[in-house]
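One protein chain omitted, others in place.
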Amino acid sequence: MIKDMLKLFISNKKALTGVIILIFFLTIAIFAPIIAPYGPKQSRDESGKFELRAEPSLKHPLGTSHAGYDLFSRLIYGTRLSLGVGISTGIITTFIALTLGLFSGYYGGVIDEIISFINNIFLVIPSLPLVIVVASYITIKGVLPIILVLSLTGWAWGTRVIRSQVLSVREREFVKVAEVLGEKPLIIVFREIFPNIISLVMATFFTSTIAAVIGEATLEFIGLGNLSTVTWGTMLYWAQNNAALLYNAWWWFLPPGLFIGLLGTSFALMNFAIDEISNPKIRKR
Amino acid sequence: MKYFLRRILWLIFAIFVALTINFILPRLMPGDPATILIQRLEGLEPSAIEAVRTAFGLETDKNIVIQYWDYLVNLAHGDLGISISHYPTPVWDVLKKALPWTIGLMGLSTIFSFVIGTFIGIGIAWKRKSKISDAILGLFLFIRSFPYFWFGLILVYFLAFNNPFFPLGGAHSTRLMPSDGWAYFKSVLYHGFLPGLTITISSMGYWILTIRNNMINVLAEDYITVAKAKGLSASRIRNLYAAKNAILPSISGFAMALGFVIGGSLLTEMVFSYPGVGFMLFQAVQQQDYPLLQAIFLFIILGVLFSNFIADIVIMLLDPRVRDGGSR
Partner (left out) sequence: MSDTILEIDHLTAGYETKMGDVLAVNDVSFDLKKGELIGIAGESGCGKSTLAYSIMNLLEDNGKIYSGEIRFSGKNMVDLSDKQIKNFRWKNMSMVFQSAMNALNPVMKISEQLIDALKAHEKKISDKEARKRAKEMLKLVDIQIDRLDAYPHQLSGGMKQRVMIAMAMILNPDLMIMDEPTTALDVVVQRNIIEKVEELRHEFNFSIIFITHDLSLLVEISDKLAIMYAGKILEIGPADRIYLNPLQPYTEGLMNSFPPLTGELEEMSGIAGKPPDLLNPPQGCPFYPRCDKRMDICQKTMPEFKEIEENHKVRCHLYTGGNNNE
């Protein structure tokens, strides 16, 4: 069944485009040292110190920052953390949502009441303000706190959606049959219910990941993240704080945002394709 | 009627929970605002330190239940503490000035975004086969992937900086006052255009996608086929049979969508230096002004809860099944 789904996925134009873009970014992230002409915090080379706030040139395709760092290299290197933080957060969030959604939906009763209650509270609270508040109380060293903060504030939507689906799958016949046959609940959960919610889990993953990428960038932009790291978000922070706009330095703030958008589009496309594949009503044929 | 009562009770309960969380949160976190302020105003005598502590309601020797009670009483009087970054202005006064700007900007933008987005979404779902529909869909998928604030930056760059069609920031021209009447009002609109545009365009994608999905599901229902068989006009089918049903889940999900819009508006204010709640939040974060931070957070939650409530009422008006006490 998984092989069929993969085949369908790849033949879908939207999915294919999304995957290609993702591979593009993964390549950049993995091969950063080879692709980037300079190090991310390199402010000089053999010919001397780099010019500060330089305009794009052959030597510095995207110019340099206020500290003389080559912006093109920073963009390349930034991909690593942006993608890394995004995907790790996505995985953690999806895992939380999956676990809570599965157990809450399948077991019902008190467990469900408690989890749903907490879930509803987190759903109602807008994520950005919550992230800001929590992040402003903690001083952030390294990227782990960022991942944690984003995960802990982002699991709500996925949990609710997965729980709904589990509830409806649970009522279907093959699950009832398994129950009557006396299979242990845990086995039912993993063998009967799980395969039927995979597309939803994938969708949750994509949504969470891109939300995390944007979330990380936002945190950095406001100045709440870890500004000593190099990510697309920190680039935007420095751009804003050095009045890149006023200095007409479009090469500073345009590319990082563009990359975020491109990655987001890739995920949106893949998400869309999964929707089309799993929901026959949306499929055109 | 039962539905209505249930909704109000839930609202009251949620408000209480929000207030309580707001009370607990700062007491859980490391560091407290009083200490920070004290550090800032170097070299205070112990009695002064105590006074500051009291002003922030952080006397640690008082019983926590009494603190909670005091907190609630203070809230009832509109006492939200004193702002650090605007010391000694009370938090409530700071907020009072900022709230109208945010409510205006965000409120209007959200309404536009919802209305236009829903129209577009209904249209592209109805004419699903056309290339234009696909193009519009693709465009908004793309737009939706960008962070709000970046979008704002781009707009500022192209429309305010490079080509000064619009002002760079602020809510109105600094030379004008409300007493200037129409000129003031025009200036407000002029300054609000770009931030409003940012929020509208960035959040429109969500509405379009949601309603398109809902429409597609509804269009597969039997009653649509019956409507076609009956020979009804296309617009009647689209509006009264399809859209009227498709819009219901959209409104339900309004609360969650609002969360995104709020976040986005806050960021937009930051980019445009629009003196609303978001901008205040930005400053509060930078200056570690915890009382202000908490108060803003509280207001945001209250805002969401109320909007939620209103959305529930709207559904009650639109969906006869809910009116009769059915569950959603």
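For clarity, chains are labelled A and B in written order, and residue numbers in each chain start from 1.
Here is the rule we use: a residue touches a chain if its C-beta (ideal position, glycine included) is under 8 Å from a C-beta of that chain, and two chains touch if they have at least 3 such contacts.
Treat the numbers as computed from the prediction; the structure is a model and nothing was measured.
The residue from B:Thr200, B:Asn245, B:Thr268 or B:Ser307 that touches the chain not shown here is B:Asn245.
Listed residues B:Phe13, B:Trp69, B:Tyr223 or B:Phe306: the one in touch with the omitted chain is B:Tyr223.
Against the chain not displayed here, subunit B makes contact via residues 221-223, 225-233, 236, 240-241, 244-245, 248, 318-321, 324, 326.
Following the convention adopted for this analysis, only the chains that are shown with their structure count from here on.
With centres defined as mean CA coordinates, subunit B is found 23 Å away from subunit A.
Interface residues of subunit B facing subunit A in the complex, by the touch rule stated above, are 14, 17, 25-26, 29-31, 128-129, 141-142, 144-147, 149-151, 153-154, 156-157, 161-162, 213, 216-217, 220, 255-256, 258-260, 262-264, 266-267, 270-271, 281-282, 285-286, 288, 293-294, 296-297, 300-301, 304-305, 308. The residues of subunit A lying in touch with subunit B in their complex are 121, 123-130, 132-133, 136-138, 157, 210, 214, 217-218, 221-224, 236, 240, 245-246, 248, 250, 253-254, 256-257, 260-265, 267-269, 272, 281-282, 284.
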